[in-house]
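Here is the structure we will look at, set down as structure tokens.
As you look at this complex, bear in mind that one protein chain is not there, while each of the others sits in place.
And then subunit A:
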Amino acid sequence: MRVLVGVKRVVDYAVKVRVKPDKTGVITEGVQHSINPFDEIALEEAVKLKEKKAATEVVAFSMGGPKCQEVLRTALAKGADKAIHIEVPDADASKLEPLHVARALKKIIENDKFDAVFLGKQAIDDDANQTGSLIAGILDWPQALYASKVEPDGKYLKVTREIDGGLDTIKVSLPAVLSADLRLNEPRYATLPNIMKAKKKPLEKKSAKDLGIDVTPQTKVLEVSEPPVRQAGGFVDDVSALITKLKEKGFIKA
């Protein structure tokens, strides 16, 4: 089984994000970036399958500006065998939408047979949660989203999914699309020997333009603003004071 894993370069999860003064987006200049945490989990799952001999090759993929190479190098250090970078100019990179990424994935799969596409369930910058479903629709492949457990089963994958009602276990036939949820696994650290070995692993770069991928935006961001400042709470001395306050604020009937 050959697995294509999508990884996105996003603002680091631990960074305190701030809105640009012109409200067109968040500040990304000079801010720490790293691999989208859910994508890291997807990659870890693919590498685990390879270690169990259920997968033969793991290829990491990223679409965006030149700095994508950083997360691809990290992916190679964490177990991917090859990496593919679909490059767009920096100016277009911030306007990329899940549909463009899905189109790019389709182009790659047209030229190269893959049995599965693994992605994080959503990116922590746009929270779109669309790429997995879009590529499944475009390719007419079954999808297993929000996976919290993956078991290979011959020509199938048995996937346990986390949904609002609890756990849902399904079987999908390969080729299939899978999206990783938080509890699927705990990603490994990139060991220094592997980081050094990763420098020698192949990283292929193609431009979106040359591949004929249409990256015309379908949506336009009108405004990005901070959430309202949380109002300070107050202390009350006892239960009767609490009741009075609740009545004052109209939360309980007088």
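Just so we're on the same page, a residue touches a chain if its C-beta (ideal position, glycine included) is under 8 Å from a C-beta of that chain, and two chains touch if they have at least 3 such contacts; residues count from 1.
Keep this in mind: contacts and distances are computed from a predicted model.
**Q** For the chain that is missing from this picture, which UniProt protein name fits: "D-2-hydroxyglutarate dehydrogenase, mitochondrial", "Elongin-C", "Cytochrome c oxidase subunit NDUFA4" or "Protein YIF1B-B"?
**A** Answer from the UniProt record of the missing subunit chain: "D-2-hydroxyglutarate dehydrogenase, mitochondrial".
**Q** Tell me which of A:A54, A:I170, A:I195 or A:L246 is the one touching the absent chain.
**A** A:I195
**Q** Counting contacts across the full complex, list the positions on subunit A that touch the omitted chain.
**A** Residues 12-15, 30, 32, 34-35, 37, 74, 77-78, 189-193, 195-196 of subunit A touch the chain absent from view.
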